[in-house]
Structure formats: structure tokens, C-alpha cells
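Inspection log for the structure reproduced underneath, given as C-alpha cells.
Every protein chain of the complex appears in place save one, which is left out.
Going in written order, the chains are labelled A and B, and every chain counts its residues from 1.
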Amino acid sequence: MRQWLDLGDVPTETIERLLRVAKELEARPIRQDLAGKVLGLIFLNPSVRTLASFQAGMAQLGGSSFVITPGQGSWAFETRRGVTMEGLEAEHVREGIPVLASYADALGVRCFPRGVDLAEDLSEPTLRALVNVCPKPYLNLESALSHPCQALADWKSLDDFGVPRSQGKFVLSWAKHPKALPLAVPASTLQMAAQRGMQVTVLRPEEFALPAQVMDKARTLAQVSGGSVHETSDREEAMQGAHVLYAKSWQAPRFYGQPAEESVVRAQYPDWCVDESWFAPALPDALFMHCLPVRRNVVVKDEILDGPRSRVLPQAANRLHAQKALLLEMLS
Amino acid sequence: MRQWLDLGDVPTETIERLLRVAKELEARPIRQDLAGKVLGLIFLNPSVRTLASFQAGMAQLGGSSFVITPGQGSWAFETRRGVTMEGLEAEHVREGIPVLASYADALGVRCFPRGVDLAEDLSEPTLRALVNVCPKPYLNLESALSHPCQALADWKSLDDFGVPRSQGKFVLSWAKHPKALPLAVPASTLQMAAQRGMQVTVLRPEEFALPAQVMDKARTLAQVSGGSVHETSDREEAMQGAHVLYAKSWQAPRFYGQPAEESVVRAQYPDWCVDESWFAPALPDALFMHCLPVRRNVVVKDEILDGPRSRVLPQAANRLHAQKALLLEMLS
Partner (left out) sequence: MRQWLDLGDVPTETIERLLRVAKELEARPIRQDLAGKVLGLIFLNPSVRTLASFQAGMAQLGGSSFVITPGQGSWAFETRRGVTMEGLEAEHVREGIPVLASYADALGVRCFPRGVDLAEDLSEPTLRALVNVCPKPYLNLESALSHPCQALADWKSLDDFGVPRSQGKFVLSWAKHPKALPLAVPASTLQMAAQRGMQVTVLRPEEFALPAQVMDKARTLAQVSGGSVHETSDREEAMQGAHVLYAKSWQAPRFYGQPAEESVVRAQYPDWCVDESWFAPALPDALFMHCLPVRRNVVVKDEILDGPRSRVLPQAANRLHAQKALLLEMLS
């Protein structure tokens, strides 16, 4: 595998192989398969889990890594073609990426969307600009629409937690947040659950309906896997018989690139903070998941995060195991 | 040892074992004991020596490390319980710490005090919040009241420099500084010297008397070790027959959390910059120590730092050896 861009484009049998290897790595974490190998990690946007888990993962596999944070300790990268570079960006990805690739055996890159034009971001121009000029294996560490490392780890978590594939009922719910957040995690989570064959419901206020392109891809994946995809703004309906509630905030796609209007809309939903009452219609032992970082008592109440439903910690721990499987696949 | 929080809580025989190992590591620095092991380093506050010496130390022991600096390249961490997280902090330590711990074999964390309320900081709420949620070995890389890695290295330095334990006369002196600094180093230095069995004098203007809790712990340690603890604002008296002058600035505890008032008090002591005249009543070959970083010609004159009394460089070098002994103790 030379490119790890979006989980929905990876055959399910490949995912299952990766997850088998991840399970083995969880049991026996220290290997030497990647001795002498170097992973370049480029964070055009901030990271905690991704940075730590990739650096730890490479080390545990016998390799090493370096971290570049353009714009913070080094110059920002320009991604657009044909620009006259008279602004803050002192380097173009057309140089920056192949050069850093020449010092590494693979690059992992995080690139958030510009957040100005929805149609533009849906076509992943930044991700494409990066991948097109990368001569080495490329790992998407989160782009405008995709966070495939999170999605792979989440699939493993669902397996670990014993959540059934077919007939498993998975609710992805919007939650409130002080900031307009990207669409990558909701899109990847939805599509992962659909590809896993689950009955997926997206629960969100009407204005937060995910873009048709995102929903359509999930439906296509569900058709293949035998799962299903629904969306609703009715919490009771969504949570009926749910195995898992996966909360995540995202910006209102209908007000994309209009931060003032968007924040007014977002402020209209103060009760979209997950608490125990949400679980009344769910299965008794329904679980709570979140990709982290999570704003306590904004997205979800302490009572949930500190209670028995929460699986956010083992969920995050699976980032390490899943990504190590991916590193073995791509680098050994 | 699962927690390395405060040197004063570590039995003296454990300290002596660590220092024996440190001495061996100084002579033969390269080992493979920690092959495959990962140390997570989390700096909620800035670091030079600690970051470099821990990364170098893990590498020399065959292991590796990663660095997370929340708030700089990643989101800031919230430490307080029950907060509605609508501010700058996007992640709570209740998630951040156990997650990062799941990618590592131990965590080292630096957390400065809030600096608002002295009684609160004396109870180390941030350190407790971090330790309580860390499922792996925890190394305190400096907290509100404690810098145990510095103190362990300083103990080794005193041994290396041939400063006697019992009858050794150790002066910890306040010094001037443009900023109101934390209490961790003075507290740890004082207690280390007392635990080592020395005759310790804290020399400071009256307003800079250390909190009773800090002094009391030092006195308790001195009772066990056979040392003694005094405090004075009389430089001549303090320096009489001294083996070591250890300079360090700290804020006036009586004006804690009142920066305007505190800086007025601090400005009243322009002559608390160590120079050769301070050493007149001391032993002829009395030494100068400081934990670094040190502001030249503010805390201490060039003539001292560049002269024969200064031991600040070998003192800092001992951070590496002492911490490697600690890493072997906690991780192998």
C-alpha cells in the first residue's frame, strides 16, 4: 500500500488484515521490523494523539521519526498552484513535501481544510496537492474530509468492545462546541460504521446535516456491507436500541465559510451536550465513544466520561496498535 | 518505584542506590536496558535541560521518547475537575494523560503552579490531578513545590564536589530577578540539603521567607538525617563558614497572587546579586551552585559564574546521569 488516504477506499479485507496485525501488536508490541526506517511527520495543524502515537509506534517497531510543524518553529507551507508567494508562506509543498520525503521512508501529513468554500474542501484540494508531489508512501493524518487512522482504530475498538457488525446499531451524534469544527471525523466515522456493516444513524440538528457527498459515500459502503445509513434530528428515534453513541461536533455545512452566521446557528442548540438521559432509549449497556480531544460538559457531561459507558480511553489507545499495523503494511 | 513526585518522600537509602547507579552510568553511559521502551514527555511549561537530558538519557539507555507541549503546537490541557470547557483548553488531563500514557511506558510531566492562591498551590492540585489519572509510572519534571530530578542531581553534585554531609554548611540564598518565580526549586533544594544531613541556612529578605509548610518539611527531614535548618536575612551570619552558596530567586510568598505588590517588594532588594563579596565569611574554597537558567549580572555576577567557585556546569551535567538512574529504576 503506497497511499493511506481514506478508509472508505480501502477494501474491507485489507482492513481486516490490518486489524488482525494490530491485535497481534497489542499483545506483543516490541518489534524490529522497521529498523533503520524513518517516518516524517508533518503537522500543518496541531496534534497530540497522532504525534505521540506515531512517534511511539515507530520506536516500538525499531524505527524512528521526525516532526515538522510548518508555521510553528518553521515557515508555513503554501499549497495552491501558480501563486505568487509574497505572503507569510515561505515554502511551497511542491518543494517541501518531496524534499522531506527524500529524508524519510514515508510521510504522514495532517492538513485541515481552508474552511472557506464547502465544494472546494469536499474535493480535498490540499490533500491532493500533497499526495501528488509525494514520491514516498503517504499517510493521511487528517484532511478536510478524512481521518482514516482514527477510523481504523475505531473499527478495532468496536471489535474489541464486542459491538456486533450486522445488526449493530451505531449513532453518530452532533454535539455542541464553542468552535466551528472540521468535517473529517464525522465523515470518516460515519463511513467506517457503514463499511463495517452496521445500522448507522446520524443524529443532528437540521442545519448540521452532513453534505450529500459524505452521506452518499456512506450509503454506497453500506450497500456493499449490508449495513444501513439514516439521518434524523430526533434524539429518541436515533437512540432507540443503540449499541453505541459516538459524539462529535462539526460546523454547519449550510453555513460553511460564514463563521458569524454559523455561530448563531450553533448557539441555538445548547442542550446537545450528551448526558445519561440520552441513553434512555438505548440498549442498557450502550457505549459512549469520542475521538478526543473532548470538551467536558460542553460536548458530553462528566457523568458519562467518568461513568461505565465511556470507552474513550481504550478507543484512543487503539490508535497506537492500528497505526503500527499500518506502518508495517506500508514500510516493511 | 511507580511515582517520582518529591525527593523528600523518597527513602534516603533509595536515593543512595540511585546515586550509585548514576555514578556507574556516568562512567559507562551507553546501555540497552530500555530497548523498546518509550518515555512520554509532557511540558505544560517550557524546558531546556529537562527535555534535552531526558531525550538523551532514554536514547543512551536504548529507548526512545516523544515530546508533547500542550498549548504550543497542540491544545492546552485543562486540569480542574467539573469545569465546563468553553475556554482555550480543548482537552482535559483526565483524557490527555491516560491516553498519552497508553502510548508510553512512563510519563514525565512538567506542571507549574497557577500562582494565584498560595494555599491552593501548596496542596499541589495540578500534580495530584495528573498523577491520579496516570496509569503508568509518573515522573514529576517540576510541579508547584517540587523539582525532584533537580534535587537528585544536586545531591549527586554535592557528593561529586566533596561537600561533607554532616557538618557541611549549605546556604540557599534568594536572589533578585525581573520575574516572580515559582517555589519548586527553593523548596526542593532546601529539603534535599536537609535530607542529606547538612547544616542548611535559608538566606532571604524577610518578605521572601518560605512558607511554613516548606520549612517544616525541611526541619522534619533534618531531624531524621542529623542536619539542621535555619533562616535569616543577615548575609554575614548566613555565609559564615559556608561550603556552598546555592542561589535562586523566588517570589515573595506573602504577596502570592498579587503581582503588582510583589514586584514592588522585589524591587527593594537591588543588591541581592551574588558577587565575590558575599563569600568573605565563607570557607576559602566555598562553591557556587544554581539550577539554571540563570540571568547573569541579575542573579549572580559574571565574576562568579566565570570564576573558580562556580559549579553550575557539572551540576547541570548531573541531570543526565541522575535521571538515567531514575529511568532504570522505574522502567527496567
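Odds and ends about this structure:
In this text, a residue touches a chain if its C-beta (ideal position, glycine included) is under 8 Å from a C-beta of that chain, and two chains touch if they have at least 3 such contacts.
This structure is a prediction, so every number in the text was calculated from the model and none was measured.
Of the listed residues B:Val93, B:Val265 or B:Ala316, the one in contact with the hidden chain in the full complex is B:Ala316. Residue in contact with the omitted chain (choice from B:Ala52, B:Leu88 or B:Ala280): B:Ala52. Touch with the chain omitted from the figure is made, among B:Arg2, B:Arg20, B:Arg128 or B:Arg296, by B:Arg296. Of A:His92, A:Arg114, A:Arg165 or A:His230, it is A:His92 that touches the chain left out of the display.
Although one chain is not displayed, its contacts with chain B can still be listed: residues 29-30, 43, 46-49, 51-53, 55-57, 59-60, 64, 69, 72-73, 178, 292-298, 302, 305-306, 312-313, 316-317, 319-320. Panel shows chain A; residues 35-36, 38, 40, 63-64, 66, 68, 70, 72-75, 78, 81-86, 90-92, 94-96, 98-100, 102-104 of it touch the chain omitted from the view.
As a working rule, only the chains that are shown with their structure count from here on.
Think of chain A turning onto chain B: fitted on CA atoms, that turn is 120 degrees, to the nearest 5. Chain geometry summary: the mean Cα position of chain A and that of chain B are 40 Å apart.
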